[in-house]
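Here's the structure we're looking at; comments come further down.
Showing chain A:
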Amino acid sequence: MSTIPRFSRRRFLSVAAQTTALAAVASPLYLRPDRARAADGLAQGMTGGPTGFAGAERYQYGPDTPEGRAIEAAKALKATGKAPERIVLGLSDGSIGQITQPFPEGAPSVKELWEAETGIILDIVGVPNGQEFTKVMQDVSTNGGGFDIYAVEWNRLGDLAETGGIVALDDFVATHKPEWDDPERGYVNGEQGVSLLNGYRGSVYGVSLDGDFQTWNHRTDLFGNADEQKAFADQYGYDLAPPTTWKQHDEIAAFFHRPDQGLFGSTDLRNQGWGYTNWYQRYVSMASPNQFLFADDGTALINSEAGWAATQEYVDSLSHHSPDAISWGWPEQYGNFGNGSAAMTCAFSNLPKFLDNPGNEGSKVTGKVGTHLPPGREHADGNARRTVLWLNLTACVSSQSDHPEAAYLLLQWLGSSRIYSWMTANPGGYFDPFQLANFADPLVRETYHAYHMDVVRESVRRTVPTINYPGATAFHNALDENLMAALTGGMSAEQAMANTERQWQRIARRVGEDKLIDAIKANKAAWPTLMDPIAS
Partner candidate 1 sequence: MTEIVMENLGKDFGDFTALAGMNLTIGDGEFVALLGPSGCGKSTTMNMIAGMLDPSHGEIRFDGRPMNGVPMARRGVGFVFQNYAIFTHMSVRENLAYGLRAQGVGRSEITRRVAEIAELLQLTPMLDRRAAGLSVNILQRLAIGRSAVVEPAIFLLDEPLSNVDAAFRAVMRSELKSLQRQFRQTMVYVTHDQLEAMTMADRIAVMDHGRLLQVGTPLEVYNHPADTFVARFIGAPGMNLLSGQVVSSDSGTQVDLGAAGRSGPVMAAQGGDVLFGFRPEEVQPDPAGPLAMQVSMVERIGARTILHLVTQGHEAKAVLDSETPTPGQGEVFRFSIPAASVRLFDAKTERAL
Partner candidate 2 sequence: MQRSLSFEIFRYTAIALFLALSLIPTAWMLSMAFKPIAEWQSSGVDLTWWPNNPTLDNFRFIFGHSSSDLIVALDRTAGRPILASLLSASFGTAIAMTAGTAAAYGLSRFGFGGNLPLALIQLRLFPPMAVMIPVMIMWAFLGLIDTWWGLALIYGIVTLPFAFWLMKTFFDDMPREIEDAALVEGCSRWRVFLRVTLPMMRPALASSALFVFILNWSDYLIALLLTTRDWVTIPVYMASLSSSMTGQLYGAKAALGLIAAVPPVIMGIAIQKQLVRGLTFGALKE
């Protein structure tokens, strides 16, 4: 594999794709089978989409939609023999259900619909959770060629793009117009949201299939209990309610922390690879509107009063966690919350969908889950309530794929608001809502709960992106390692930050500071400026 031939092959393919796409539109022949099917349950003017259930028309599309264009272009490729027999999609195990299980009653599955409309088989390969990037790197570095599409954590996009393992999708985007920034239906924050989730250094490298904005949950039964309210007010001098500041959060968590009764105050994660999402939240709210990680010139800002204080708070907060917090991953966290053993937690936006779910017989918290905006810190100009975007599956097209355009078309179809709303409403997997259309969709609101959906939308507006520059993995690992040392008492908060800073400097040199500064700026542009009013 060498850069030059790969580059030219990619060019060649995209040019070829444009030609065939045009040819397809011009020829009515290819549209005929679709017309025939359209009579069967599709709403007036629709050319495709799911059928067979009430409200299906919301997810159907006409020819002039991203979904419609994707399907037509795919069929055109197929007709000219330029489409593959099958597209292989590598995906976290837990997400597969949303594509393969029919939802709701009477509907086809997403996979069935795609295959019926395009004739291209969708072959989904499960990857164990947490191993997504490992598997992708294996495929990239060994030229395994096992996948057409990788689904990886969002902030690995930069690293992956640098490997040359994924292709830039700009040409396809230009040709097929996914309309991700549609102000009504598209990504939150429009163009800027798109570039945050799908872009790297000015090019599109991925298609977001997730909305992992870390969202806060609490137990309404505990917060609404009159005895608890009284006891709390007596002790702390203010009313028990979902916290608006970190101080309140820590006090409420301490109040509810009763391990001998099987109840923990708060169970947001503290393990490796996850714990720092909470550190992030505490750190970035240290200044108004944001406490940045890096200055514009690439200097790390964490080894500072703000960094030390956030780290100290973070370490102290262990006192209202499960004693096992450091070794828990999200499966333990979800299991514990579902078992009614936590008063608050911060998780993917899908927690209520899974645990406040009458179908989940194992859950003891059905009907008792509430959600709230992230706690914040009060500054002169308001309360900086911040949360982070972490993990977030984003699909990329492998540069080893022989049919990158077909792969892209699948992603455009999957990742556009109609199909995505339909898919995310399916309770069978991890794809979470993130587009404006998703939040408003009745089916999604049913699955994710209306009470939650608005909080998620508002949390998105207060979300800080985690590091997505090249070297993201190394940056996070260094931070992680030192925070963990602080958590386990091996290091003071100051030492941890000083150490992190030193390691970050090394990583920055390795990555190349010019690249980094570009990426930091792009990343910063996506940081929220919204400040909440300070409660009196």
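How were these candidates chosen? In short, all candidates are chains of the complex that A comes from, given by their letters.
Assume a residue touches a chain if its C-beta (ideal position, glycine included) is under 8 Å from a C-beta of that chain, and two chains touch if they have at least 3 such contacts; residues count from 1.
Nothing here was measured: the structure is a model prediction, and the numbers come from that model.
Any copy counted, the candidate of 1 or 2 that touches chain A in this complex is 2. Those residues of chain A lying in contact with candidate 2 across their complex are 90, 93-94, 96-97, 100-101, 124-129, 131, 135, 138-139, 141-144, 146, 261-262, 322, 324, 330-336, 338-339, 341, 348, 350-351, 354-355, 357, 359-363, 428-430.
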